[in-house]
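First the structure, in the form of C-alpha cells, and then the observations on it.
All protein chains but one are shown at their positions in the complex.
First chain written, first letter: the chains are A and B, and each begins at residue 1.
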C-alpha cells in the first residue's frame, strides 16, 4: 500500500516536472480559449451575421433581392472592373518582377518601395487623387469634358481607382519568389538555344505559377471588394456606376437591410472562396508571404 | 545574358508612373498650390483636427488590442494542435478577403442595440455602434491579420533549444516566456502593431457604417475628405489628404526602421 502511494506520488511528480519546457495543460487550454474566443468574436460572428441577416426573410426574399436589375447591374460592373484591373496588374507584376529579380540596376530598392506605396495610402485618398487629376477643378477636366471623355463617375474612373488599390498584389508575391530562384534556370535554357519568350513561358512561368496564382487571387478579392476608393470616383449612379460594395451601401442606407445583406453575402462567399483557394495554394507551395497587404 | 530588361523595366516604370506616381504627385501639387496660410487654415481647423484625433486614437487603441490578443492567437495557432486549428488559421485572413463594406454593415448589425452583441451590452449601459467605440471595433477587425500574420513565422522560427536552455538555467516557464520569448518577438510585435495602425488610420469602408459619423464625436478623417469632396471643397479635401499621406509615409518609414534595427540587432528580419 505504501509502495503504491509512493508510486502514485512519484507519477504525479513526474507529470509535474515534464511540463517544464511547455505551458501547463491548464495554461494551454486557457490560451486556446482566449484565442478562439477572440477570433470567434471578431471573425466568425461578423461572417455569420452576414448570412443570417441576408436570410432573415427567407430564401425567397433573398433570391428576389439578388435578381433585382440594379443588383445584377452592380454584379456585372464588378466583374467587368475586375476583368480589366486584374490582368493589367498581373502584366505589371510579371514585368516588374522580371526586371527586379533578374537584373541589377541603380534605384532597384526605391522601385521596390514605390511598388508597395498604394498599400500605405488610405483608400479614400486613392480615389481622391483621380478626382483631383480628372475632376472639374483640374487642368485636364475641362478639356476632357469638351471632348466628351468620361472618366470620373464612369467605368474608367472606377477601373483606375481599382488599379491603384490592387497595384502591388501580384508584384509583391512574384518579386521575392523570382529573386529566390535566381537566374541559373533561365541562363541554362538560353544556353540550350531557347528564345527569350520560350525561356519565360517554359522555365520562369512554371517556376512561379503558384505564387502568381496566389497574387492574382488576392488581387481579385480586393478588386471586387474595394469600397473607399471606388466610392469617391463612382458618383453612385444606380444601375450604372454602382459596384457590388457600393450597391450594398446604397441599399443599407435605404434601410433595405435584407437586400443589402443579400448582395453582401455574395461578396462574403467570394471572400470564403478566396480563403479556401488561398489555403489550398499554401499547402501547395508553402509560401505564405506574410502580412502587409 | 537574359533578355527583356529594357522592355520589362520600361513597362513597369511607365505603368507605375501613370497609375501611382503621377496621380499622387497631383495631390502634392494641388496641396502645394494652396499656399501656406490656406493650407494651414484648412488642415488645422477644429473639425479636421478632431477627425484626425478620432482616426488616430481609435487606430492606436485597436492596434494595442490587436497586439494584446494577436500574440496569444499567433502562439496558439503556431504552437498548439487542436481540432479546428486549420480552419481558424485560414479565417485569420478574412479581413483581407472580406470587402470592407460587408464587414462594416455586418459589424453595425452585430453591435446595434438590437444586434446579437449589442443587445447583450445594452443592459450594461455600453453602447458600441454609432459611438467612437464602434470605430475601435471595426479597426480591430481590419488590423487583426496584420499582427497575427507578422508574428506567426517568427513564432514558428523560435528555436526550441532556446526554451530548453532557459529551463536548464533554472528559469520557470513563466520566466522563459517573459524574459526570452517575448523579447525575441518584440520586433515582430512592433512591426505588426505599426502595420495594423497604418492600415487602421486610413480605413474607411468598415468604419462609416458603425461609427455614426457625428462631427466632433465619431467622424474619421477619411470620411471628412469624402464630405469635403461632396461639398466640392477640393481644397479642403486636398489639405486633409496631404496630412494623412504625410502620416502614412512617416509610419512606413517607422516600419522600415524597426525592421532594419531588428536585422542589425538580431541578425534577422521580423
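Assume contacts are C-beta pairs under 8 Å (C-beta built on N, C-alpha and C of every residue); 3 or more make two chains touch, one makes a residue touch a chain.
Going forward, contacts and distances are computed from a predicted model.
Only one of "1,2-phenylacetyl-CoA epoxidase subunit A", "Sulfate transport system ATP-binding protein", "Aspartyl/glutamyl-tRNA(Asn/Gln) amidotransferase subunit B" or "Aconitase X catalytic domain-containing protein" fits the UniProt record of the hidden chain, and that name is "Sulfate transport system ATP-binding protein". The missing chain, though absent from the display, is touched by one residue of B:21, B:121, B:165 or B:254; that residue is B:165.
By the touch criterion stated above, the residues of chain B touching the omitted chain are 159, 161-162, 164-172, 175, 179-180, 183-184, 186, 265-267.
Quick note on the criterion: only the chains that are shown with their structure count from here on.
Taking each chain's centre as the mean of its C-alpha atoms, chain A lies 15 Å from chain B. By the touch criterion stated above, chain A contacts chain B in their complex at residues 19-24, 27-28, 31-32, 34-36, 38-39, 41-47, 49-50, 53, 88, 91-92, 94-96, 98-99, 102-103, 105, 111, 114-115, 117-118, 120-125, 128-133, 135, 137-138, 160, 163-164, 167, 183, 186-187, 190, 196, 199-200, 218, 221, 224-228, 231-232, 244-246, 248-249, 252, 257, 260-261, 264, 267-268, 270-272, 274-276, 278-279, 288, 290-293. Within the complex, the chain B residues that touch chain A are 1-5, 7-9, 11-13, 15-16, 19-24, 26-27, 30, 69, 72-73, 75-77, 80, 82, 84, 86, 88, 90-107, 109-110, 115-117, 140-141, 144-150, 152-153, 160, 163-164, 167, 173, 176, 192, 195, 198, 201-205, 209, 221-223, 225-226, 229, 234, 237-238, 241, 244-245, 248-249, 251-252.
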